[in-house]
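All protein chains of the complex are present and in place, except for one that has been dropped.
Our next item is subunit A:
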Amino acid sequence: MRFERIGREPDYSRYMDLKEGWLDRRIFSDADIYEEELYRIFARSWLFVAHESQIPKAGDFLTTHMGEDAVIVARQADGSIRVMLNSCPHRGNKVCFADAGNTRRFVCNYHGWAFDTAGDLKGMHEEYCYDDGDIDFKNHGLKNVAKVSSYKGLVFATFNGDAPSLEAWLGDFRWYLDMILDNEEGGTEFIGGCIKSVMSANWKFGVENFIGDAYHAGWTHDSGCRSMNDGMPFPPIDMENSYHASVNGHGWEFGTEGVGDLVLLGRPKVMDYYNKIRPKMAERLGEMRSKIFGSVASASIFPNVSFLPGISTFRQWQPKGPMQFELKTWVIVNKNMPDDIKEEVTKGVMQTFGPGGTFEMDDGENWENCTTVNRGVVTRHERLHYRCGIGRQIEHDTLPGIVYRGQYNDANQRGFYQRWLDMMTHDDFSKMPTRPEPRLGNVAETRDLPGLFAL
């Protein structure tokens, strides 16, 4: 399925030169570019829509957005998950107004058209008004997305029938994802509820911050770090043993010291918990991944999901126009954690990265002003600098992806914008470059990988 806009084929490559390391500011505020992003990126990517734990039982549902398209995510009687437009095929009204719940039917308030949780049209108010041949029930259900798939608890959906499998989309990034999704038997779950907030900023500023911007942390968040840790500033970054890794626009920046993000969370009991399970984590994921987990780190999944492994905030940047996004925040925990540790993690996340969190409070204003100031008609023609660490690419035996040495780097940001450019310029998914060539191939389980990855 194609979602094309007619008559607009600009050359997006003129908006950036990632080998030189600069971006054109117009990609952060231009309305036409934003519309094109909705078509070419959000309508074609695999997008995060739910964690399996949010809708465990048949009839459980939640509502969210894929790009700016409102969707319902619903658990079926057979355990599968359907994702469908939250829009009645009759006049387009919303058929579900709740954030979440459990139901047998979604019924439109306008004319009573009723759909089951798979989206099939089951009936309507005063059905007799339709004569034979007026309506084909089979073809007037809630429009389902093209594909739905899960990776270790995270549910993704895409409107794009030509999209590769979710495993291929995530590619070697699964090696990194397993550090939060699979670091302990039992997997993960989300804590109940979702905190939503609004920022007058372009969605990409949130994603690029989490994908690689360790650099801002020690400055922007000096106050947050000191408040959570009895006045201690950020620990110095070990530029030799910290990295950026980029895979198809996804990115993870990380140290290997194992404790940095856990310290920032400010909950000693959580630190103790992870120290206790770390030997098992090393058996499960290899020593390298057990050392990365808990380090100062941040990550984003292309295009618009981010998280902090160790701090356990999980978030999505939902585009709401070129200069606004809605931030949805959850807390991700290991299912097998004792309740008191889950509570400690939840409190820690909300004290650091909730809207009233000691870290979160200093981020929004930066992103809002990056967006609004970049819009000035003269300002927008000035290039932005993305060259930090541009010469530090390495080949690493253990770490998959495009790897750069040194956590203070713009490498993952460049990788993100490279994928952005690839998607904005390639009509045909099969011709879109894979960056880098995958190591994992079709191996389903990163735990079962041969020696190279088990280090």
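Criterion: a residue touches a chain if its C-beta (ideal position, glycine included) is under 8 Å from a C-beta of that chain, and two chains touch if they have at least 3 such contacts; residues count from 1.
Rule of thumb we're sticking to: contacts and distances are computed from a predicted model.
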Choices "Ethylbenzene dioxygenase beta subunit", "Anti-anti-sigma factor", "Carbohydrate ABC transporter permease" or "Protein-export membrane protein SecF" - which one is the UniProt name of the chain not shown: "Ethylbenzene dioxygenase beta subunit"
Hidden partner chain, touching residue among A:90, A:152, A:347 or A:405: A:347
Hidden partner chain, touching residue among A:99, A:382 or A:445: A:99
Per the touch definition above, residue among A:162, A:222 or A:283 touching the missing chain: A:222
Residues of subunit A (touch criterion as defined above) contacting the omitted chain: 97-103, 191-201, 220, 222-224, 226-228, 231, 266, 326, 329-331, 339, 342-343, 346-347, 350-351, 354-356, 358, 360-362, 364-366, 368
